[in-house]
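Removed from the display is one protein chain of the complex; every other protein chain stays in position.
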Amino acid sequence: MIPTELLAHPFGQTITLTQLAATLDAAASWEAKNRLLVQLSRQLPDWPAEYKTADCKVSGCESQVWLRQDRSADGHWQVAADSDSRIVKGLLALVLTAYHHQPTNAVQTFDFEGWLQARGMQRFLTASRGNGLRAIVQTIEKQRQ
Amino acid sequence: MIPTELLAHPFGQTITLTQLAATLDAAASWEAKNRLLVQLSRQLPDWPAEYKTADCKVSGCESQVWLRQDRSADGHWQVAADSDSRIVKGLLALVLTAYHHQPTNAVQTFDFEGWLQARGMQRFLTASRGNGLRAIVQTIEKQRQ
Amino acid sequence: MFDVAAFKQQFPLLGHYPELIYLDNAATTQKPRCVLDAERAYYETSNANVHRGAHRLAVAATEAYEGARDTVARFLNAASSDEIIFTRGATEALNLLANTVGMLLSPGDEIIVSTLEHHANLVPWQMLAERRQLSILPLGITASGEIDLAELATFLARPRARLLAISHASNAIGSIQDIQAICDMSRQHNCLTAVDGAQAVAHLPVDVQALGCDMYVFSGHKVYAPTGIGVAYIHNKLLQRIPPWQGGGEMIETVAFSGTRYATPPGHLEAGTPPIAQAVGLAAALTWLAQQDRAALLAHETALHQQLEDGLRAIPGVVIHGQAAHKLSLSALTFGHVHPYDVAQFLDAQQIAVRVGHHCAQPLQQALGITSSLRISLAAYNTADDVARCLAVLADTLDMLN
Partner (left out) sequence: MFDVAAFKQQFPLLGHYPELIYLDNAATTQKPRCVLDAERAYYETSNANVHRGAHRLAVAATEAYEGARDTVARFLNAASSDEIIFTRGATEALNLLANTVGMLLSPGDEIIVSTLEHHANLVPWQMLAERRQLSILPLGITASGEIDLAELATFLARPRARLLAISHASNAIGSIQDIQAICDMSRQHNCLTAVDGAQAVAHLPVDVQALGCDMYVFSGHKVYAPTGIGVAYIHNKLLQRIPPWQGGGEMIETVAFSGTRYATPPGHLEAGTPPIAQAVGLAAALTWLAQQDRAALLAHETALHQQLEDGLRAIPGVVIHGQAAHKLSLSALTFGHVHPYDVAQFLDAQQIAVRVGHHCAQPLQQALGITSSLRISLAAYNTADDVARCLAVLADTLDMLN
């Protein structure tokens, strides 16, 4: 079970992908997008150190990323994540909006990479094979199999 | 001792480098130079099979080359050589003209590669590091040390 | 109809030497302009080091490099780009296989290597065998220069035969093996199959999934691409089991003096800064090749080769080595007591470029009883005139030397 304090965030519940898409699309420059990601990161709780254990660390990222995932009683996937980078944490907010509190099949048919690309943010995907955002999404999807 | 039948050639004795330079320089095209080399090769004796032993084979050439060298009583170096390629044998005739029957010190100060280059024949030198004509000349010079 | 003149115009070197008749294509091919342009464009607009890039140029470089991997995967019809490892060339790819897949073998295991392999597909296995106490089973060829399938069946039935190293097509005599049948036989005996496709890729379609081979390698420079790049395809199931080979940056996950953890495949097989621009050039070449009518290219090459061998058979004293039913557009020749090297020199004086030597296939040359041959190898930019002129000069030369 994921500690509830880690789940105290609006992404995937009160904040939807549609809303985020509009905000991101309005941020025209990279500068503006970076700022937006930093803002989003502030709405994700900082994990207390005791939860940042090796077993929930996602490897191969340029910053440290911790991720926990679980299935709630009603069949929804719960996801919590943290990073020591603000921008990565902002990206994690996007990931959570797509994957947190969603019914399983909704997520399986969702193309998160395509969605990011449409926002002009593929640079966060291509840093490396098996690294960064792609590694995070892959970790989520693998755990669900 | 080198069997005398292998030494029955005019190169380095009746034919000199000066003469050969003039003939080669007169052969303007590569075609003409190739023909000349074939002609020269005919003046070098074909070695009987029993002399073509592994110990006198020069390795790393595009054709098979056999080389024997010895010092005569009067301090001159005697060189004999054969190849299964006519053109290489023609080149061996050039080598013999430079190295056969010459006093040791005359040869040591002679720049055979430069001489060949001046004839526009460096292509026979550059085939490869430690291959071809260069390997032959190096073998001769090494044996003399 | 295939327009060879238009095709040829895409190759700057051939334009630079209008008189040149380049018939040494099995050694390396010339490069089309679009490949040179792609490599240059990479350096002028995307050059950065790949992976872990926190800036846009690094992202562009990574996209170019990983995009090249995707292109290679499509070219070979690999199931996933993760199965593609970039190397310096076919030789390094085969060394990589011997040093990684080879580590799965145990003392006493046997590696079947055909007699017509290029040294690149023999020496790495020999070195491995010596290190790990394996044995090499030399697989014979038939009189026409094809793999002896009966002997292959015998070898595969041996309980310790674990790996088969075989070329798709021979660089020395041109035989195209029945590689599908060979891969099928090998798989039925649970024998791993490493296919050396260095000579095949520029001419024949390749589908690694259809072949069902475990490994397939080739060099860029023989398929209209730059030097310094090659490919090892390794089937995912095998890839997951093999250790790394070279160590360094990129291939590790964590490094400490107390011990090192390696990255996940294929990353753990690519140590250090890869040949980025060369991978981009390779992708450009493969993309360009896929855009051609490859059947028409092959038909053109085959017709030229027919013309060549018909002509050769009409010249007294010419011996053609290798009479396989399916051959690359390549002919290996000897001329009785006239040395191939001499013939090549006279061809060269007429600007006809061919290769002479053992073609890095000494065991095959020994089996054929020759020490050197003259190899004429065609590519799609060669013309009927090239072949006719080569035949004419060859005939004159033999006349003169005889």
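Order of writing sets the labels: A, B and C. Residues in every chain begin at 1.
By definition in this document, a contact is a pair of C-beta atoms (placed from the backbone, for glycine too) under 8 Å apart; a residue touches a chain by one contact, two chains touch by 3 or more.
Since the structure is predicted, the reported quantities are computational estimates derived from the model, not experimental observations.
A.B. asks: Of C:V255, C:A295, C:A384 or C:M400, which one is in contact with the hidden chain?
C.D. replies: C:V255
A.B. asks: Which listed residue, C:A277, C:L297 or C:V318, touches the chain dropped from view?
C.D. replies: Hidden-chain contact among the options goes to C:A277.
A.B. asks: Residues of chain C in contact with the chain that isn't shown?
C.D. replies: 12-13, 16-17, 20, 22, 24, 27-28, 30-31, 36, 39-40, 43-45, 47-49, 52-58, 88-92, 94-95, 98, 113, 115, 118-120, 122-124, 126-127, 136, 138, 219, 221, 226-229, 244, 246-252, 254-257, 260, 271-278, 341, 344-345, 347-348, 351-357, 360, 362-363, 366
A.B. asks: Applying the definition given at the start, please give the residues of chain A touching the unseen chain.
C.D. replies: Contacting residues on chain A, toward the hidden partner: 29-31, 33-35, 38, 62-64, 84-88.
A.B. asks: Identify the residues of chain B touching the omitted chain, counting contacts across the whole complex.
C.D. replies: Touch with the absent chain occurs at residues 59-60, 62, 123, 126-131.
Going forward, only the chains that are shown with their structure count from here on.
A.B. asks: Can you check how far apart chain A and chain B are, centre to centre, with Cα atoms defining each centre and the answer in Å?
C.D. replies: 76
A.B. asks: So what's the Cα centroid distance for chain B and chain C, whole Å?
C.D. replies: The mean C-alpha positions of chain B and chain C differ by 37 Å.
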